[in-house]
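The complex appears here minus one protein chain, its other protein chains still in place.
Up next, chain A:
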Amino acid sequence: MLQIDHYHVAYGQSEVLHGLDFTVAPGEIVAIMGRNGMGKTTLMKSLMGIVPTSQGSAQVDGIDVTALKSFERVSRGIAYVPQGRMIFPTMTVQENIETGLTTSGSTKVPDGIYELFPVLLDMKSRRGGNLSGGQQQQLAIARALATNPKVLLLDEPTEGIQPSIIREMARVLKRIRDERGLSIIVSEQVLSFALDVADRILVLENGRLVHDEPRSSVDEAKVAGFLSV
């Protein structure tokens, strides 16, 4: 579903990602683990077309998206839940979700979205900025799902969220995958969440993938070693 080849990303002269290669199968959930500053956000942003790719390519469903702008990538099936959530603060919950309908041109929020996040239905006329952190996270996921993606990118979705809600989120992400058959890439520092949600664990260290293991055979101690400072 997503194929990354020789992927290099730089900010000006300083290269942050030094040639990544990996693929994500349809319906697969992949966790990309790594400490702060290892390049997780940079990878997500470049996949979304926010930071340009300096070398290599990214393909969605066999179509090269490397040269496309953000909004064009959305119509190719990439959706993004950024670190810090970045909902539109003065717009209502409903409007926030509706921004995701731009590419499809439909005018109505699909029912399935409020089914996944009933709390958003209760709050649909509230301004996004007045929601709690956990609710904003759900809103950001709902907005991304409204674009009807093939690949969902989530950048540290557990950051700043209560443990009880984190467990709930792992459940919801798996439900989304099961119901919609999309691929999910989630960047994480919290190992327990990654083990809970992912089918495969990658570790990113200083802009290189240093570990790639299916969930079933993952060596927890080894991954934990990468994450400890």
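Convention: a contact is a pair of C-beta atoms (placed from the backbone, for glycine too) under 8 Å apart; a residue touches a chain by one contact, two chains touch by 3 or more; residues count from 1.
Note that in this section contacts and distances are computed from a predicted model.
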Identity of the absent chain, which is to be given by its UniProt protein name, from "succinate dehydrogenase", "Urea ABC transporter permease subunit UrtB", "Methyl-viologen-reducing hydrogenase subunit delta" or "Protocatechuate 3,4-dioxygenase subunit beta": "Urea ABC transporter permease subunit UrtB"
Residue among A:M1, A:V24, A:A58 or A:V74 that touches the chain left out of view: A:V74
Hidden partner chain, touching residue among A:M1, A:M33, A:M48 or A:L154: A:M48
Contact with the hidden chain (one of A:P26, A:P89 or A:P214): A:P89
Chain A residues that touch the omitted chain in the full complex: 48-50, 69-71, 74-75, 79-80, 82, 86, 88-91, 95, 98-100, 102-103, 107, 127, 129-130, 143-144, 146-147
